[in-house]
Each structure stands twice: as structure tokens, then as C-alpha cells.
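With one protein chain removed, the remaining protein chains of the complex are shown where they sit.
Moving on, here comes chain A:
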Amino acid sequence: MNIHKKIVDDLVANDVSFVTTVPCKQLAGVIQEAEARDEIFHIPSNKEDEGMGLCAGAFMGGKRPAIIMQNTAIGVTINTLATLTQFYRMPLPMIISYRGELREPVACQVEMAVHTKALLAQLNIPTYHFHWKDDVQEFDNILKYTFMCNKPVAILTDANFWGGYGDQ
């Protein structure tokens, strides 16, 4: 199973047509897959809160949005999540690379990893953690759940899920 393709297939099947991204090494494959699809308008953001603003506008314009970003971005998007996405009650699937977890080679990434779930819990954001490749089978249901409840929902995807961290 190609998990990049599976993730983007599920986005398309759930009518997600507006995707913004801030890159991470672990997310390169899924970003490339999203960019390649005709059904998806992909717009890179310079910062994740900017991307959440774009997603809010796209949602109000009738499109289903999603953001693909790294977990370090939780540190810069809390205000936006609370005062825009949650306050105005908008859905936002957040596909997040969970850096600093098992198989992480960069020590500094652990410093935000240890706060990631606590911050998401503090914000009452429904959070799912993909650790094994097969965990991706739940993605379709998570998307349906997100657009059912009109909330931001976090899908944390760690290095083990992506099959390691490459050759570093």
C-alpha cells in the first residue's frame, strides 16, 4: 500500500479540494501526491497560521479544506485555532508530521514533540496518532468525522508510520 496515495485518495473521496501545506521531510511524498491531483487545488503557505486563514476562507467559499504541516506548527497556530477555526466553528483536518517521536534523529524535534499532545488536548482538539502503516485505514473515517462535527481535527503521523526517516 502506498500511504501517500491512500491519504490523497481519501481526501478526494471526501470532497476535500483545497489543500495548503508547509513542508516537512516526512510529508514530501503526500505533498507531491496532492500537487499532482487535478481534483485538488494545492497552495503552499509560508506559515501555518496563514494556511489556516486560507482554509477558513476556502471553507466559507464552499470548498472542503485541509492543511498538511509539522507538529512544531502547533506552537504558532494556537491563537488561530482558538479564535478562528474553533470560534467560528469550521472544520479543518490537520495532517501533521509528528516529529520528535520514535525513530527521530534530530534531538531538538523532541522538545516540541513532548508538548504536542498536551497542547492539542488543552485545545480540546480530537487527536489521532498514526504509528503503524495500517493506521491509515482510519483516515477516511477521521475525515468524515471532521466534516460532521465542524472542528479542527489532528492526525499525528510519526516517523515509524512513514517507514522511518530515510537515510539520515
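Note that in this section contacts are C-beta pairs under 8 Å (C-beta built on N, C-alpha and C of every residue); 3 or more make two chains touch, one makes a residue touch a chain; residues count from 1.
Heads up, the rule we're going with is that contacts and distances are computed from a predicted model.
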Protein name as given in UniProt for the chain not displayed, "Sulfopyruvate decarboxylase subunit beta", "NADH-quinone oxidoreductase subunit N", "Succinate dehydrogenase" or "BMP family ABC transporter substrate-binding protein": "Sulfopyruvate decarboxylase subunit beta"
Residue touching the undisplayed chain, where the options are A:2, A:83, A:124 or A:141: A:83
Residue among A:57, A:105 or A:163 that touches the chain left out of view: A:57
Where the unshown chain meets chain A, residue by residue: 18, 41, 43-47, 49-63, 65, 79-80, 82-84, 87-90
